[in-house]
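Only one protein chain is missing from this complex, and each of the others stays in its spot.
All chains are identified by letter, namely A, B, C and D, in their written order; residue positions are counted from 1 within each chain.
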Amino acid sequence: MNLSILILVPLITAVAVLLTRTRQQVRWVSLIGAAIQIILSLLLFVYYRNEVAAGNTAQMLFQQNYEWFPALHIGFHLGVDGISVALIMLTAFVVIAGILVSWNIEKMTKEFYFLLLLLSVGAYGFFMSLDLFMLFFFLEIAVIPKYLLIGIWGSGNKEYSANKLALMLMGGSALVLVGLLGLYFTNPERTFDLLKLSTTHIPHNIQMICFPLLFIGFGVFSGLFPFHTWVPDGHSSAPTAGSMFLAGISMKLGGYGCLRVAVYLLPEGAKEYANLIIVLSVIGILYGAFVTMMQKDLKYINAYSSVSHCGFVLLGIGMLTKTAITGAVIQMVSHGLMTALFFAVIGMIYQRTHTRMIDEMGGLLKKLPFIITVLFIVGFCSLGLPGLSGFVAEMTIFMGSWQHPDMLHRIVTILACMSIVVTAVYILRAISKVAMGPMKATYSHLKDAAWNEKLAAVILLFGIIAIGVAPFWLNDLVRPGAEIIMQKITGG
Amino acid sequence: MLNNTYLMLIPLLPLAGFVLLGLFGRKYFKNSSGIIGTILLLASALLAIYTAYQYFFQVGKVNGFYQKIIPFQYTWLQFSEGVSINMGALIDPISVMMLVVITFVSLMVHIYSLGYMKGEERFSTYYSFLGLFTFSMLGLVMSSNIFQIYIFWELVGISSFLLIGFYYEKPSAVAACKKAFIVTRFADLGFLIGILILSFYSGTLDFNTLIERLTSPDSSQFQAAIASSFLGMSALTWGMVLVFMGGAGKSAMLPLHIWLPDAMEGPTPVSALIHAATMVVAGVYLVARLFPVFALSAPEALTLVAYVGAITALFAAVIACTQTDIKRVLAFSTISQIGYMMFALGVAGYGGEAGLGFTASMFHLFTHAMFKALLFLGAGSVIHFIHSNEMKDMGGLRKYLPVTHITFLVACLAISGIPPFAGFFSKEEILFAASQHNQAVYWIGLITSGLTAFYMFRLYFSIFWNKAPSTLERARGEAGEGGFVMILPLILLAIGAAFAGFIPFGNFVTSDGKSFEPVSHWQFSVLPVALGLIGIFIAWRMYKKENNLPDKISASFGGFYKAAYNKFYFDELYLFITKKIVFNLIGRPAAWFDRNVVNGLVNATGNTTEKVSTKIKGIQSGKVQQYGLYFLVATITMAVLFIYWWK
Amino acid sequence: MEGSTIIFYLLAALTLVSGILAVSTRQIFRAAIFLLFSLIGIAGLYFWMQFQFIAAVQIVVYVGGITVLIIFSIFLTQKAGEKMPKQKIGRQIFSALAAFCGFALVMVQVYQYTFSSNINEAVSPTVENIGNRMLSVGEGGFALPFEVVSMLLLAALVGCIVIAMRSPTETVNEEKTEILIEEEIDVIV
Amino acid sequence: MNEFISLMKPELIVTFIIFVLLFTKLGKGVKNSSLLNLIQVLLLLNFAAGFFFNKEGSLFGGMYHTDTLIAVQKNILSLGVYLISLLFADWFKKTEHLSEFFILLLSALLGMFFLISSGNFLMFFLSLELATIPVAAMANFDLHKKISSEGAMKFILSSAFSSGILLFGISLIYGATGTISFTELPALITASPFQILAFVFLFTAFAFKMSIVPFHLWTADVYEGSPMATTSFLSVISKGAVAFIFITVLYKVFQPMQEVWYNMIMLLSIITMITGNLFALRQQNIKRFLAFSSIAQVGFILVGISGNSPEGLTSVVYFVLIYVFSNLAAFGVAATISSNTGKENISDYKGFYQTNPFLTWIMALALFSLAGIPPTAGFFGKLFLLKSGAANANYLFITIAALNLIVSLYYYLRVIRSMFMDKNEEPIGKIKVQLSTKFGMYLCAAGIVFAGIFSWVYDYIQSLM
Partner (left out) sequence: MLQPGLYHILFISTALFFIGVYGFFTRRNLITVLMSVELVLNSVNLNFIAFNKYLWADKLDGLFFTIFIIAIAAAEAAVAIAIIINLYRSHHSIDVERAEEMKF
């Protein structure tokens, strides 16, 4: 399968959107583009499985390598392994849902969809890059659309949030950049190519310098404590689709980067800093959860819970076991779907009630059965209910984490486990305030979800349930990738 | 051989009901959903009974031992080599017994609800939730894998949450469902960590392998698990204690019992099904499932089980004597009875006669399911009739609800351990096992037994005798008991409650699978039965007629009565912990920290930059001569710097 | 002490003293005159070093051109006899300090440095030599700089015209500037 | 003779154009618009001619030196001038002295050409002056504005002062080595204190022209006072030219003291970035804003220069090319707004997107490119600069540079925010953009978008090394 198509399709869609005239055209062009993306991503999955089933044991499949800046040894190198395929599928799901959810956006429709699609270009490119320069390129591509999405279409203290988000993410990517340059200049081949880099040995002292740069840099993207403050503000101010993309895709860029670049290329650094990472991430998990407990705004609730959940991703990565890393990737996918859906639902509720304060709502289940049912499911997913994706991911991480018999890892794992209780507390608190209790009279006229909203929710729910009920396909997809990373860690 | 398809259908049929009714119920099966659910469950129940028949009488027994059969198993999630979640079925005596109990009680509740929930707006949702619960519970008992059991454990919890919160517009129901879920979640945390410990040492999640590895003294896994210790207990004991914590949460053992009384906010049939007969015994089932490990490798943990069970039994019984809400009385009685089952397990040994406690526990579980479901359904009928839960609103109902009255009486006799009703046999065995192993536990059990008889008959007399309030004089005679669908389950369950005791349980359910005949000592039975009769007598004295005796007696207990009436202030304690400690001491400071310190630092960075920018603006003074001066000074500084210092 | 030495010190004194006065007097005309003296002193130093041509150029361009230009512009912008406002004392001190530090630094470096020199035969700076070099295009020729400077003067001319030709009432100045610049070009050519 | 023409082709063409423009003054009543068309065509031809017959060689005894890379550098400047002629059409059509303006501008360009090609310090100095003095006159072209004269005054005085220091430095070098030729000097350069002193004096001139902190103080005032066309010329073309020759001087002439100047550049680069950013944060006037932002950009150029490698040179040339597109686009938009409405403050741009989406997008693109956001070319430019700077494995330096990117992003986003997000009841009305301006903006936009992603631009420059 030609991977460039996956970058080109959203790009062409974006350009096509720019060329359209009416709002109707904009929406349908985007939707068709997103539909093609989702089909392509599923095809990719099928092809990938076929290849693997056919005995192709290469680390990266469907590679394409063009020279880009030959003088600087920068290539346009694409390739996927199971981890990438999983995240690409996630992206496709979130993109189409995001487009459906923002179907009725009034203000500057064309620009809105253009930016959304641009963001997806960044995400696809990032997940497929095998060249670090390219990876960085796509990482940064995704920043500015977010800024504009929040700043123009957002709500609340949007300018502040947009600024904070853009600056903090840029700060993260600045650190990443320095780390990448360090990698580049210390490998004898002077290459940015991930596969080549993985076979060269990078000196220990360089690993010690570059690893924190890269990990913190990417960590900012995925809300690593204490660099997470952009998350709540950014998410809460963003328009619905923006929050979905932010939490669903963008935070995954960080996790993927931590895994694929920081840990994979710098295993010695990873081992040295592993304890720090797991401590930070477990602080993030619990801290995020406790802070969530105190929030009153639905979006803040989900945003802080994202901090907590993305802490699991980093925890899994920091644990440096195959199972934990697999779990981290599953958590990325799971959280992406779940949080996107959560934001979508919040958006739907907000559209109807014009408030996001949980204290001001109540009894919405009566009037909005579909939306609230989805809210329930997504909440349950968040608190790790079996049969939904969150459970699979968290349990895999716990199992992987527990494989370290020393005291620190034990304590950290137990603390992380404790978050499932806190999560239950805040999710149930939020849901019960929104959905249950006596209904307010003012809400008696509310209408349930429209077709586009239903479709968006169903698409994401499909993903959540598909992982939750039958996790083995995702596990099988991701495991080999995690195994290769682990080989590098244990071997090098 | 067992028929795999049939086996799989047992849980899958209710699941199908859940999916079907959940997705389309509101639209297409608004009225027929009850029937659909009931039919599916009926099929499931029949299959379960068929399976039980096949297992116990045809394929189960090999060489005198009931085998643990795993008819099918699929790898659901692979963690690492050997450690994986396998979805499968483990068929052994206890799981088969549970299948029968669950499907039977569930069927009864389905039928009963046809009448009880009639006209409810979310009728189909109710049935879909019931389907989900039944599915989860069946999946739980069939689990072949400790993680599988955890999965269904959680699912059971969520269905319980959904059903307790079924009347979602009632704030008390909302609070109750949240409480139920969170408290059990907290217990599950222990369970989860326990699983992690066990799986780490045993290198597997599979029940059979796990039990085998952790009980055979010469396996390396066992050695490792025993060798590593923490705070003076071996890792294995810790694991088992934590697993028991999960069980204790679900089974409402002290101090994790607080959710169960509140859970009565759900529809009464649900209470019958979930909070009396099935889900709450999941903890007992879990301990029973891992019983060999408890008994052989972690006796300390088992002792803990015994004491927790016994204390809970007594404690709950005391509270039950003081409650006025009939469902709460039943709830505390449930807690007390589960305490019985727990300590029965705790006083059991592994294999043969020593395993009497195990058999007794399972037996009691079985009989308790019958009479407790019956009690709840009976209470449901009463509530359906009266529209109130409070005892003071009731009295003299035997005229209006004859069938309910009789069946309720049967159940009360059963639970009080009056021969020849079912409870007598199971309780007898429990007490006997306890007396042989642990005198303290035995005496606690005995006292509890007497208290049980007292509070059950207190309930009985208060509802059906006592006064006849004038409010009831309205013409309700014909409306009575809600029709056939509500009476039939009562009768069926009453039959169960009356005669289930005669099943020779020791033949089927034993700790090691080998049948044995429990020795019965009629002399031994005298004391418990006598105590039960005394309890009934006191209750008769106090509540048969309207009088002021109860008030006097309660006054004579003074502070103790008040404490018991307030459930020994456990709710307040928890409220203190959550509100004052978790929210105010952790959550609020964390939120403050986030807004002010973490966020503040970020903002401060920005502000400082701005401030510095304002501070240094004077450099750009607009005066060209000053520019020149800076120019020269910079030049000289650079020259000096690089000539003399920085080479 | 030889005569030339005395002349040197006299010239040096003239240059420096009038230089200092030029930057310190508050009478602007006097400043211009002192500048003139200082420039003449420098021309004298050129003479003293036997660089007659350059000394001549110095006199013609600076004394005859630039100083006159400056004096004219003083006429244009200043009322006679008006004293210049004083600079802030702090600025004066700082400037003096900075200038002195710079001076000290440079002098220290100059005296610490041993200048090398070559032993090749000297080329005497006669007008003939200069003219040849100026117009030769090969090695050691300065035709290209010459052209560049002419372009520069052209540009400066154009620039001055535009800037000074702001409004018709003030054409006088503009013409003067123009003429002066023409003069300079002539001088150099 | 043939060689003379082919080697000096760029200078000859520019001189030719200057004379053509001088002759247009003879004819009375030539309309500005037709004159502008002529100029645009001529400059386009000039730019086009830059692609042909480039080769390496020296003239005038080594005083003039050129090669293909230098030809490309000159052509980048030509391109910039061409873009200026397109982008500021609004202002050009209004000005009274159009041909004079271009005579001056082209003289300065000629100076820059000579500057890049200079083979000794004399030529260097002369062409530097040729590139400066006409600009001073250009700065005063808003004849009736006080601030224009003020800016011009500050510029000419500061540059005269800087020339003085430069000359002093050159004279010391001359005294120490006896030569002013770039080819002979390297053998005679040692890192002796005296030479370092001389070098520092010399260095300040570059620093002054490139607005390196703390020699930058004139920049903002002059930028603000000058007409937008001059400002853009100063900030883009003039800076680029000096950067080119700076590299040549450092890499070729002062290579023996590279340790000294590496430290110097590192130090100044950090100071420059930080100061530029800090000042840019608080500017309201768009010209001042761009002035400080361009100071910060210079800090980045210095990072690239510090690489001291062919890659450093390539990346600087490449960056300047991109910088031409980005900065000119930004100035073009600002100038269009300014000439049509007279508004130059960022706060005036509030709600600009509602009325002028095209201009806003161009501005946004330009600012993103300046901020180094992909997929604009600025991203590549900055990255390659950082990359060549990182070759010395000085992580602290690179980290500081990278962190400065964040601050710069902040203030670029301020403009973006003002245009896209802030609400304004009375935004600037719809502006009719001149055709040529529009064309110029499209050119810039194309440059911004494609010069990065399509790697052949970089490869081409690289291949000339």
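We take it that a contact is a pair of C-beta atoms (placed from the backbone, for glycine too) under 8 Å apart; a residue touches a chain by one contact, two chains touch by 3 or more.
Please read these numbers as outputs of a predicted model, since none were measured by experiment.
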Quiz item: Out of B:Gly357, B:Gly513 or B:Gly628, which touches the unshown chain?
Solution: B:Gly628
Practice problem: Touching the hidden chain in the full complex, which residues of chain D are there? Just list them. | Solution: 121-122, 125-126, 129, 133, 136-137, 140, 143-147, 149-154, 156-157, 160-161, 163-164, 167-168, 170-172, 174-175, 178-180, 220-221, 224-225, 282, 288
Quiz item: Residues on chain C that touch the omitted chain in the whole complex?
Solution: 1-2, 4-5, 8-9, 12, 15-16, 19-20, 22-24, 28, 31-32, 35, 38-39, 42, 45-46, 49-51, 54, 57-58, 61-62, 65-66, 69-70, 73-74, 76-78, 84-87, 91-92, 94-96, 98-100, 102-103, 106-107, 110-111, 115-118, 120-123, 125, 129-130, 133-134, 140, 142, 145, 149, 152-153, 156-157, 159-160, 163-164, 166, 170, 173, 177, 180-181, 184, 188
Quiz item: Going by the touch rule given at the top, which residues of chain B touch the chain that is not shown?
Solution: 617-618, 620-625, 628-629, 632
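The definition used in the following text is that only the chains that are shown with their structure count from here on.
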Practice problem: Could you tell me which pair, B-C or A-D, is linked by more C-beta pairs in contact? | Solution: A-D
Self-check item: Intercentroid distance (Cα basis), chain C paired with chain B, Å
Solution: 102
Quiz item: How many angstrom lie between the CA centroids of chain C and chain D, rounded to a whole number?
Solution: 31
Quiz prompt | Shared-contact residues (touching 2 or more other chains) in chain B | solution = 606, 626, 632, 635, 639, 643
Exercise. Any chance you could list the residues of chain D touching two or more other chains?
Key: 193, 197, 410
Quiz prompt | chain C-facing residues of chain D, complex | solution = 15, 18, 59-64, 97, 100-101, 103-104, 107-108, 110-111, 114, 122-123, 126-127, 129-130, 133-134, 136-138, 140-141, 143-144, 152, 175-176, 178, 192-194, 197
Quiz item: In the complex of these two chains, what residues of chain B are touching chain D?
Solution: 606, 609-610, 612-614, 616-617, 619-620, 622, 624, 626-628, 630-632, 634-635, 638-639, 642-644, 646-647
Quiz prompt | For the chain B and chain A complex, residues of the former touching the latter | solution = 26, 75-80, 83, 85, 147, 150-152, 154-155, 158, 161, 165, 168-169, 171, 173-174, 177-178, 181-182, 185-186, 188-189, 192-193, 196-197, 199-200, 228, 582-583, 586-588, 590-591, 594, 598-599, 601-602, 606
